[in-house]
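Got a structure for you, written out below as structure tokens; questions coming shortly.
One protein chain is absent from this view; the other protein chains keep their places.
Our next item is chain A:
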Amino acid sequence: MPKWQNKPTERTDHMTTTVLKNISEIRRYFHRNEDPVYFISATNFNLLGLDEWVKNFKYICYIDCYGGKHPNVFCPSEQPHAEFQSIEDINNYLLQHKEVIDFIKRRGGKPKFVFLMFDAETERLSKELGADVWFPKAKLRTKMDNKIETVRIGNKAGVPSVPNVLAEVKSYDDLKKTCEKAGIGHDLVLQSAFGDSGHTTFFIKSEADFRRHEHEIIGEGEIKIMKRIDCRGSAIEACATKEGTIVGPLMTELVGFKELTPYRGGWCGNEILSTAFPPKVRQKARELTFKFGEQLRKEGYRGYFELDFLIDKKTGDLWLGELNPRITGASSMTNHAAFAHADAPLFLFHLLEFSKKKFALDTTELNDRWADPSMIDSWSQMVIKHTDDSVDICTEAPETGIYKMLEDGRVVYDRFDYHRRAVESENEAFFLRILQPGDYRYEGADIGILVTRGRSMTKSFQLNERAKKWIHGIKQTVTAKPLPTATAFADPAFKIL
């Protein structure tokens, strides 16, 4: 028998390497992974590129951002369904679709599922398909996601939240009284227990502000009422493993830019760069995130999570904003930074934690390395929404790929690619299409996500000129037709009786 048929490496893999001892072995382990891992979500954006680190990793998506050109994205043909009220609904729809079920069965193995969002129904459907959900239970995640619970965990971990009071609100007068008692003033930020990016964060300074949101505040139980501070938003992702919490870099947050989102206070992107915040702030954020991760482990949570820190503009103090016990819109940034390519993307450690594979890892050493500014290159992403107060039907939308900005500021399609790292210079950008021809274009509808090298904000955290040009350039290429309307004619010609 020729030597090459002996497959000696496989034998040694099973016999000698029962414990993965370093990054190299961890990487190899996933490159030789046999059981299929699926990321099931509306799009594959959050875990973009992970399929190239993990063998047998597939995306099952509702929206095909690539027009069928991505080799690892599977989109079942659309069948009639209820209007989705949440990402959980989308996932539950996908898991009951025949083409999805056939796809998973056909590929065999013991499937592993990861999601952005899921609920008890998703867990039930996953079990039915014989799949493991590689996340802590939905029930535990929901509990952690509760803003009030987040404050409690933070306090235990020694991670302080913005001065706040948790109370039920009955009326505007009632709210004012509560805040006077708590000494947090009348310029407030309110958050309901659950909710994301701007939808459930209300800025309230006057009775008129209150009226606009009262239906979301009154009768909603305990609300987190915070003193409004002058701060910058930041985001940091981490992964709680049995070997300790691994912490990613501190990212800036793009918040509430009217060119990108209609939601005041709504998340609309991130930047990753080594100098976005002073070294002291970065170090502090890493420390607090580590502490928070260790506390999460004590609470029974493990795996990927994200924290928002509010950084006081004057003092540089760090306050805990919120916890997302999951992957997020910023995960694509964390998992594509230089350090992620040098070592491994953070999410790989999440998969490792859930794989039950034994591993030994010096997380302190890894964290120290990732704290090194030279491990971080500059990128930014912008989530572009339709921001006009109008509704129409999209007829043309830019497709996924690499775009170039011309001298005159026009943005033109250059070539197809699904790798964001294929962006060569600051004159190029990767655009991921979300809006498709035939879709409704309404205020708040996602058009797509634009990833560029370099910054999209100025030093004072405003959108820079280049970013504005890119946004404008992309929006220019979307065309739409109006919805049908009616005109009635009334004739008050006669009086009866």
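To be clear about the criterion, a residue touches a chain if its C-beta (ideal position, glycine included) is under 8 Å from a C-beta of that chain, and two chains touch if they have at least 3 such contacts; residues count from 1.
Here is the rule we use: contacts and distances are computed from a predicted model.
Student: Absent chain per UniProt: "Phosphoribosylformylglycinamidine synthase subunit PurQ", "ABC transporter substrate-binding protein", "Peptidase C45 hydrolase domain-containing protein" or "Multiple sugar transport system permease protein"?
Tutor: The chain we cannot see is recorded in UniProt as "Peptidase C45 hydrolase domain-containing protein".
Student: Looking beyond the chains shown, say which of A:139, A:211 or A:358 touches the absent one.
Tutor: A:211
Student: On chain A, what residues meet the omitted chain?
Tutor: Contact residues on chain A toward the absent chain are 80-85, 202, 208, 211-216, 218-220, 262-264, 389, 391, 440, 442-444, 483-497.
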